[in-house]
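Structure incoming, see below.
One protein chain omitted, others in place.
After this line comes chain A, so read on.
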Amino acid sequence: MKKKKKLGIVDVLVWIVIVITFIWVVTPFYWAVITSFKKPIDVFRLSVVPWLQFKPTLDNWYMEFTQRGPEIMKGITNSIVISVSAALLAIALGSLAGYGLARFRFRKWKNQDMALWFLSQRFLPPAATVIPFFLIIKSLGLLDTRLALVLVNTTFTMPFAVLIMRDMFKELPVELEEAALVDGCSRWTAFLRVALPLAAPALVSTAIICFAFTWNEFLFALVLTYRQAIPMTIVIAGTEHTQGVQFWYVSTRLLLAILPPAILALMVQKYIVRGLTMGAVKG
């Protein structure tokens, strides 16, 4: 018969940390959920227990859908289209560039310099480029289009994809592609049929991160869109007006905005974990 193991001080500390972390992570979501079911008059008073401290109501949700429904749907649809497109474009271009940097040695502009240049694009404050981008997009006649945001977001997320994919391809044994070349594959086929499938977990996790960057982007969305192409970030910002921030609508919109990325993350979580841990343990 197994003896019950006593909880040691370390176990207790671990549990305390876990509980604190759990509360830390869950509290904002809990706040959003209960606030979305509160009347405005109940929002600012400290009340966290539905039915005991306040009577939950569906009014906020009802008002959002009846008055803002089409706009919210448009915002979510735009966010999904823009984020997915930008993520796909970023990994498509990023994996090609990353493969090039991993497998070929460039002379004039050295690989390291190019990698550094890509990295510098991540350091560039977006605010510094917003007016030039506005003028470019305006002269292309693309203001208030989803394409404009796809292009801009791809510009900002692609360096990340390039660098991650470069490291990923570096990790792959080059012998696998050489074997394919010996068997008659072209370089392009070897890339598509051998290297890319092996890099799938990294591709997925990179795409998810690019998707998340784009999903949360606000500045360019604000400047480059007016009505047709507004994403969810702008819809959420619209809860602040001259009568203050409408926290009850912030909550409803926030929960709606969380939904698509959360579903996506759940669907591909096994790839994310695998992609992020690839190369972590080396033989």
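Keep this in mind: a residue touches a chain if its C-beta (ideal position, glycine included) is under 8 Å from a C-beta of that chain, and two chains touch if they have at least 3 such contacts; residues count from 1.
Quick note on the criterion: contacts and distances are computed from a predicted model.
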item: Chain not present in the shown complex, as UniProt names it (candidates "Ferrous iron transport protein A", "Alkylation response protein AidB-like acyl-CoA dehydrogenase", "Extracellular solute-binding protein" or "SirA family protein"); value: "Extracellular solute-binding protein"
item: Of A:V33, A:M114, A:A212 or A:A237, the one touching the omitted chain in the full complex; value: A:A237
item: Residue, one of A:F22, A:W117 or A:Y226, that touches the chain absent here; value: A:Y226
item: Contact set of chain A toward the excluded chain (per top definition); value: 39-41, 43-45, 59, 61-63, 65-70, 73, 131, 134-135, 138, 143-144, 222-223, 226-227, 234, 237-247, 259, 263, 266-267
